[in-house]
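Only one protein chain is missing from this complex, and each of the others stays in its spot.
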Amino acid sequence: MSKEINIGIIGYKFMGKAHSSAFTQLPIYFGEDMKVNKKIICGRNEDKVKRAASQFGWEEYATDYRELIKRDDINVIDVTTPSNYHKQIVMEAIDAGKNVFCEKPLALNVQDAREMHEAAAKKGIKHQIGFNYRFVPAIRLAKQLIDEGRLGKVYHFRARYLQDWATSPDFPLTWRFDKKVCGSGSSGDLGAHVIDLAHFLVGDLKVVTGINETFIKQRPIIEGEGGLSAKAEKGAPLGEVLIDDATIFCGQFECGALASFEMTRYAAGNKNGMGFEINGDKGSVKFFFERMNELMYCDYTQDGLTQGFTRIQTTDYMHSYAKYYYPAGHVIGYADTFTCEMYEFIKAIKENDQAAPGFEAGVKAAQVIDAVDLSIANRAWVNVAEV
Amino acid sequence: MSKEINIGIIGYKFMGKAHSSAFTQLPIYFGEDMKVNKKIICGRNEDKVKRAASQFGWEEYATDYRELIKRDDINVIDVTTPSNYHKQIVMEAIDAGKNVFCEKPLALNVQDAREMHEAAAKKGIKHQIGFNYRFVPAIRLAKQLIDEGRLGKVYHFRARYLQDWATSPDFPLTWRFDKKVCGSGSSGDLGAHVIDLAHFLVGDLKVVTGINETFIKQRPIIEGEGGLSAKAEKGAPLGEVLIDDATIFCGQFECGALASFEMTRYAAGNKNGMGFEINGDKGSVKFFFERMNELMYCDYTQDGLTQGFTRIQTTDYMHSYAKYYYPAGHVIGYADTFTCEMYEFIKAIKENDQAAPGFEAGVKAAQVIDAVDLSIANRAWVNVAEV
Amino acid sequence: MSKEINIGIIGYKFMGKAHSSAFTQLPIYFGEDMKVNKKIICGRNEDKVKRAASQFGWEEYATDYRELIKRDDINVIDVTTPSNYHKQIVMEAIDAGKNVFCEKPLALNVQDAREMHEAAAKKGIKHQIGFNYRFVPAIRLAKQLIDEGRLGKVYHFRARYLQDWATSPDFPLTWRFDKKVCGSGSSGDLGAHVIDLAHFLVGDLKVVTGINETFIKQRPIIEGEGGLSAKAEKGAPLGEVLIDDATIFCGQFECGALASFEMTRYAAGNKNGMGFEINGDKGSVKFFFERMNELMYCDYTQDGLTQGFTRIQTTDYMHSYAKYYYPAGHVIGYADTFTCEMYEFIKAIKENDQAAPGFEAGVKAAQVIDAVDLSIANRAWVNVAEV
Partner (left out) sequence: MSKEINIGIIGYKFMGKAHSSAFTQLPIYFGEDMKVNKKIICGRNEDKVKRAASQFGWEEYATDYRELIKRDDINVIDVTTPSNYHKQIVMEAIDAGKNVFCEKPLALNVQDAREMHEAAAKKGIKHQIGFNYRFVPAIRLAKQLIDEGRLGKVYHFRARYLQDWATSPDFPLTWRFDKKVCGSGSSGDLGAHVIDLAHFLVGDLKVVTGINETFIKQRPIIEGEGGLSAKAEKGAPLGEVLIDDATIFCGQFECGALASFEMTRYAAGNKNGMGFEINGDKGSVKFFFERMNELMYCDYTQDGLTQGFTRIQTTDYMHSYAKYYYPAGHVIGYADTFTCEMYEFIKAIKENDQAAPGFEAGVKAAQVIDAVDLSIANRAWVNVAEV
């Protein structure tokens, strides 16, 4: 593993910060070989991107992403912009032969996502999509247990992603409510993560049927894009909310297991309440992100006398990535999921492997999201494969 | 409150035992006025019912339920037979002017349930259905908080009822898999309870869409009816399973809240995993039966600094029924839910009030179960009111 | 098992009610053979004891306990009076050749306790002390795991018993603060239970050193004895509190394990917070009474990949007493611990066995309590065997 990795990143907000932190931590935790060069950061606002470059430790900055794409020394483009820019930037980066990391969702609909994946595959570049929850050690342990057959035949996958930041009607009409920017609301923003985990852990969905709602149909307009702690001015005019506030759907996997999903921004008291449970005929696992260093596992082949869910703290040396961090019991955090994610991406590039999850995972997530939307529009079941 | 209560009970198994225990405990916990006379117990097998009478403390026994119904001194008939006998017995008891307690489900379909409720209403007898979870103090606290407006406008109700006793294909074809006896599987047995709680806590469902599955389509045949710990002999012949093993559905309440339900007997590690969460714009509650003395409550109007879910142990004197039991922290159990249930029933009779939940609650639960079945058959949404 | 059991009970308050409930439930759960005759209940206030007899289902009542002791048909005396009457009543009952159940503490000091035990042993009657926590199925499972060697060599036992009802200085000077009635405060009332569990699960203590405090030294005087929800009148005169509010001690068992104990009535938010953890070289267990249907067990011989504390719900058929109750997951409550306790006592009498825990367990608990008191008085370690 010797090739220099020179990164150009586009975007400097939530994910731009998380990725910058990850690139910085890579060698400290994963070893000297994992050093990367944080070459250039790009954003539209020169003042802000200049400061971001200094703060996050990038050598240079730019305001036009094409500058990054055309530079010969850059061999990785990292896309953390709003979702509606993903396709355009990614397609150009692929065209220039760059390896591309793209934040989720890959695109605003399955057609665009497919084009992006096909372009990447055709060009032969390395690509990865930002489904960072796949790199949570507890989730990787769930995957390992399933792959080892410790859950047996899977009967159930149930997932929920509960947040509460939109509960108040006073919360303003930020970019997350803007259909042009996001494509969808709860189903794309939150659903994409848990749908990807369903694919990662159980397999393909065959059929879905769901329902959704926009509970608060008008919200105060604000200046700028607004984050999760945005506040509108008193008496601000109201604008229409065009995306879904909450989405629930159920369905069946190709393997026969039943699925249930619920995503909402209106679950008071739940901050980042992503969780799932999988039941098989030999065992079960449960995960809850707010306690991300823990996997609950029931070995159903055990004698009933001592059977039950075991709280496994996934920080011991044999758990994924744990040996690179601290002794058992010294928990990791959300930011570390990006370090692990980028470790896999950079390692794959250095070893000339295609990383996982590649863009195909983004295509599949988009396909399910579109199928759910269609089932709601038609008030009927939809076969995912037909979307 | 002086009128003597003379009870005739039909059935001496799981629920027969639970009700017998409850009648015995009534005066000890709820006071001398709550004494009832355990007059007569009925069952088809004379040996067994004779022993049950002695063991459970009933004065007499009978093998024909009509003996109970025709006796003048009996003023309460308590029906704990298999579901397929409910209608016949209840209709005759109503006809004889007896007050009737009937275990859930009221009947095998909504039409039968409606007839039973109409007969009871017409005759003016007191009736109650065995939705015993309504009498869990933590659930009553949830109801109180909702009624006081502490949850505000409800956005979400999500419930699950997870058991695991059917996970193994070796588990035999007991009566719980018999469509003639039960009408349905997971949706009726488990779903009825959580659907009733949805009605109790949130209101009527408007529309549903769901999916179900029979994971294990053939099971070994056994002699007799078989309980939850039944075992088939090696090499026993296989019979068809005609009911649903697991049912998932989502939908919307008349009030606009979204609903999601999941019921299964294939969730390894979950013994009696009944639970729900309700999210409103002012607060949320969570309940999990296996920790039935606790309600989790988030007061979302609180400052974020100390906001979160509070584990309320519902054993303090101001919680439902707690003052009749022991000091705070001395938890009650499953059997006590029946004592509280019967307290409400007997008190209502003594005070000449109609108890809650009456048969109308059984009708509404049956209506939703039938609507879910129809939605699965049609692979489309179903309006509950149209069933 | 055929001999008739005819019980005379002395006391009708907290424990009188709990025992009455238990005797009533015995045959319902443990079978027809476990029927006992609730012959006579005794209390000093005739009106109250008369009502108690009717409410709790005792055939007769009396105001003088000697009436019970002298009756030939009574073969079991159950003592649930205030602690300061235990010795006198128990000694007379033994003298009359009755089998005796005595609530904890056996006596107000170790000398009295020893006399009681010696008298019982000499007379050859059956005796049991009311350490009801020994009959919690989860605690019995802990005992079973230890006996099977699944914890290996024990290194640590740590226990706490946290309540909060005395936190406010407005709470009145009830009998629980009266040294003459109780002998001690936190150490006797709460400590006795966890010290007994230490004896039951780990063995004898060798040495102790502790500290205690009376946080609120004067409290308002009330009429009568007062229970846990007593309230004094405004402006009531203050009386001295002569017992300990909280006691903490540590020490070492004969087997070499270290011990730590903490008992308090000043732990706001803890209602009946009795709990312990035991660590051995092959495994650990944790128990917390407020979740009394659960034992946490870590099998430390397991591979680290899936190691951790397993939440065992002790309601499956192979767990203690569970087969007599309901299917797995249908939890029991505090009152059921008395039913199980009395099951063991009555069964022992019927089978002419000495039950456990007999009075010797009360002697050993008293010895440790006295040793702790001495260590506090001397500000030095005390060897338990020397007390």
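Going by the order they are written in, the chains are A, B and C; count residues from 1 in each one.
Just so we're on the same page, a contact is a pair of C-beta atoms (placed from the backbone, for glycine too) under 8 Å apart; a residue touches a chain by one contact, two chains touch by 3 or more.
Note that this is a predicted model, so its numbers are computed, not measured.
**Student:** One chain is left out of this view; which of B:97, B:227, B:256 or B:308 touches it in the full complex?
**Tutor:** B:308
**Student:** For the chain that's not shown, point to the residue among C:181, C:258, C:318 or C:387 touching it.
**Tutor:** If we include the chain that is not displayed, C:258 is the one touching it.
**Student:** Looking at B:297, B:321, B:359 or B:381, which residue reaches the missing chain?
**Tutor:** Going through B:297, B:321, B:359 or B:381 one by one, B:297 is the residue touching the chain not shown.
**Student:** Among C:209, C:272, C:339 or C:367, which residue is in touch with the absent chain?
**Tutor:** Spelled out, the listed residue whose C-beta touches the missing chain is C:209.
**Student:** Which residue from A:196, A:336 or A:360 sits in contact with the chain not drawn here?
**Tutor:** Residue touching the chain left out of view: A:336.
**Student:** Considering the whole complex, not just the chains shown, which residues of chain C touch the missing one?
**Tutor:** On the side of chain C, residues 155-156, 158, 160, 162, 164, 167-168, 207, 209-213, 215, 246, 248-252, 256, 258-260, 262, 264, 266-270, 277, 279-284, 298, 300, 307-309, 379-381 touch the unshown chain.
**Student:** Considering the whole complex, not just the chains shown, which residues of chain A touch the missing one?
**Tutor:** That gives, for chain A, the contact residues 14, 17-18, 20-21, 24-25, 27-29, 31-32, 35, 51, 54-57, 163, 165, 227-229, 270-273, 289-293, 313, 315-317, 325-336.
**Student:** Mind listing the chain B residues that contact the chain we can't see here?
**Tutor:** Residues in contact with the chain left out: 141, 144-145, 297, 299, 303-313, 316-319, 328.
To be clear about the criterion, only the chains that are shown with their structure count from here on.
**Student:** Average the CA atoms of each chain to get its centre, and name the chain whose centre is farthest from that of chain C.
**Tutor:** A
**Student:** For chain B versus chain C, what separation do you get between their C-alpha means, in angstrom?
**Tutor:** Each chain reduced to its C-alpha mean, chain B and chain C end up 35 Å apart.
**Student:** Whole-Å distance, chain A centre to chain B centre, using C-alpha means?
**Tutor:** That pair's centroid distance is 41 Å.
**Student:** When the C-alpha atoms of chain A and chain C are each averaged to a single point, how far apart are the two points in Å?
**Tutor:** Chain A and chain C have C-alpha centres separated by 54 Å.
**Student:** Where in chain B do residues touch two or more other chains at once?
**Tutor:** Residues 270 of chain B each touch two or more of the other chains.
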